[in-house]
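Report on the structure given below.
The complex appears here minus one protein chain, its other protein chains still in place.
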Amino acid sequence: MARKISYKQAINEALDLEMRRDPTVIVLGEDIVGGAGAPGELDAWGGVLGVTKGLHAKHGNRLMDTPLSESAYIGAAIGAAACGMRPVAELMFLDFMGVCFDQILNQAAKFKYMFGGKAKTPVVIRAMVGAGFRAAAQHSQMLTPLFTHVPGLKVVCPSNAYDAKGLLIQSIRDDDPVIFCEHKALYGSEADVPEESYAIPFGEANIVREGKDVTIVSYGLTVHRALDAAEKLAKTGVQAEVIDLRTLSPIDWDTVIESVENTGRLVVVDEANPRCSIAGDVAAHVAQNAFGALKAAPQMVTAPHTPVPFSPVLEDLYIPSADAIAAAVTKTTARALAA
Amino acid sequence: MTPKVGIIANPISARDIRRVVASANSVQIADRANIVLRALAALRACGVEEAVMMPERAGIAGHVLRGIERARAHGEDRFPRLSFLPMPVTGTVEDTRRAARLMAAAGDIAAIIVLGGDGTHRAVVGGCGSVPVAGISTGTNNAFPEHREPTITGLATGLAAMGLVPARIAFADNKKIEVSLDGAPPEIALVDVAIVTDRFVGARALWRTETFRELYVTFADPEVIGMAAIAGLIEPVSRTEAGGLAVTLAPTAATRVRAPIAPGLVEEIGIESWRRLPAGAVLTPALAAGAIALDGERELFFDPHQQVEIRLVDRAFHTVDVAAVMRFAAREHLLVDRPLVDA
Partner (left out) sequence: MTNNPFPLSKDELLAAYRTMRTIRDFEERLHVEFAKGDIPGFVHLYAGEEACAAGIMMHLTDIDRIASTHRGHGHCIAKGVDVHEMMAEIYGKSTGACRGKGGSMHIADLSKGMMGANGILGAGAPLICGAGLAAKFRGDGGVGITFFGDGASNQGTVLESMNLAAIWNLPVIFVVENNGYAESTSVEYATAVDSYVDRAAGFGLPGVTVDGTDFFAVHEAAGEVIRRAREGGGPALLECKTIRFFGHFEGDAQTYKAKGENDYNRENRDCLRIFANRVTSAGAVSEAEISLVDREVAALIDAAVESAKGAPLPSPRELLTDVYVAY
């Protein structure tokens, strides 16, 4: 039975279902229970934004508050995964990778290959990504490209509550290390989500709007900006197809190429900074593999090459807007019209 | 030229297995350095102008020098001049032995302040000859050194070193036990010699009671910690009376004593018999082969074909009698600056 729940509730539900299904699933992170050892209530926070609230009552000490010690507990999650557990570690903000990246980059990502195929490391690292929260430069970044760059890691970034639940369940069941990126601006967004358990396979993009004139590829929050842009463009007679990548590693090249072969135009929207971004990656791949289908140069709409600013007026300019996406689409269609 | 005081601060005491098996304390290097500084300040207050320290590379010396420099930078003149013995540092007990020998040979060292436990004091006494020792307990098992604020130990040592207290009051005689294997030069123990069935040195400390067979002690104080506690709880023998105690142990003996054989470790020990141990008598262990623990640490092992001789020696070495010195100092107003008017 589907009912409307939020992205945040969907994540909570996925964790709950998987913890019920599999006793090797444990959840650890800073304040994910909240109040450990403090005089007040236990489960005081349930995560800094309440995503894991209520799980402690159901699963007890399989949820563990950690010290503010990312290298130690992210590494411990990775080590436990190599020893047969399925830990879900919450890094709170993906920006905090700076203090534990070795464990992700040089340990989790490398074990399988470096040990000749003999290891598996089924760890999930959940973290908030993205701007829009007035959280400034160290709590707002979209660092998906950094992780996507690393062989051995899988990178997931759902854009809605339905995907969040299905992708998190798949992430926990997956035998490889997964970086699960939760866009904090989407926590409150609601969608129809079935009560039962379901997994969404990795590497299957979602065509969230069909269209024949231009392909807009995105993931996370900016999928919604792309849909807004498509809505505006429809009024001008341009039918945009919007693809939500859902997972960045693996990535569904087939759906992207197939769509561009139909539309002949590509706009990639990425909240990350532009250099070596998901946007650049998709544009390059399409240019290399579907050049003949392109009627115009691919366009990238990204954050500027700056840190995330604090002041709301600046931060609003930072995140790719529906207008900017529509303008990029117009660039691709203008040449066609002129031709 | 005023007499000097030697300082031997063992940086590697209190590091053994008893921290794991019995929660023994762990005096940190910085604390050991602070103890040295406190003792030095007390020495200076008594007029001692120069102290000589055993060099080491584990950090005590560095902390001490920094402390002295800081005081000097504040314009304070609280410490005696400090120098270090010219000797190589090996990071082993050999450093302590060598430092004690050098201090004895120097001729102008009036007393040696020692920081360590029973093992360290044993190493110092093995080399210091007739130079009196003032012990400060920073080891694991501290049966020999008395527990006291180091400043007071420093004051007493300073007063004694400056000749302000008659030697017969300032310095006390102590017993030791000599153990020799096949007539080799003897090893010594200051408190106890234990014969155990282990025949390897391993992690050195004693904690497995089922291996205990024989015990010889120089003194048996019911308040003492370590192997000597077993004797102390049966028949106390003071540090000052002649002779010690010999105890035969057996895991299955009917008489049981619950004794604190290491810090935090109160164990039940089977006692077969005990008797006084007169000075000078040569004893041989009944056990054919085993290890010999000196002051609680396995040091030697012996086989059936080896001849082990155990002998208690009275008046073997001197210690600074801190309590006696301080009582004398009070009575004689040694630390009082101006004449007091009698009531």
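Letters A and B mark the chains as written, and numbering starts fresh at 1 in each.
Definition applied: contacts are C-beta pairs under 8 Å (C-beta built on N, C-alpha and C of every residue); 3 or more make two chains touch, one makes a residue touch a chain.
Source: prediction; values computed, not measured.
Enquirer: One chain isn't shown here. Among B:Arg204, B:Arg239 or B:Arg276, which residue touches it?
Expert: Looking across B:Arg204, B:Arg239 or B:Arg276, the contact with the absent chain belongs to B:Arg204.
Enquirer: Among the options A:Leu49, A:Met85, A:Ala234 or A:Ile257, which residue touches the chain absent from this view?
Expert: Checking the options A:Leu49, A:Met85, A:Ala234 or A:Ile257, the one contacting the hidden chain is A:Met85.
Enquirer: With the full complex in mind, choose from A:Lys118, A:Lys235 or A:His305 the residue touching the hidden chain.
Expert: Of the listed residues, the one touching the omitted chain is A:Lys118.
Enquirer: Taking the full complex into account, find the residue in A:Gly54, A:Gly98 or A:Pro151 that is in contact with the omitted chain.
Expert: Of all options in A:Gly54, A:Gly98 or A:Pro151, contact with the hidden chain holds for A:Pro151.
Enquirer: Name every residue on subunit B in touch with the hidden partner chain.
Expert: 11-12, 14-17, 19-21, 23, 26, 28-30, 57-60, 62, 91, 198-204, 288-291, 301, 303-304
Enquirer: List the subunit A residues touching the unshown chain?
Expert: Residues of subunit A in contact with the hidden chain: 24, 26, 62, 64, 66-67, 69, 71-85, 87, 102-103, 106-107, 110-120, 151-152, 154, 174-176, 203, 250.
Quick note on the criterion: only the chains that are shown with their structure count from here on.
Enquirer: Centroid from C-alpha atoms only, then distance subunit A to subunit B, rounded to Å. What do you get?
Expert: Between these chains, centre-to-centre, one finds 66 Å.
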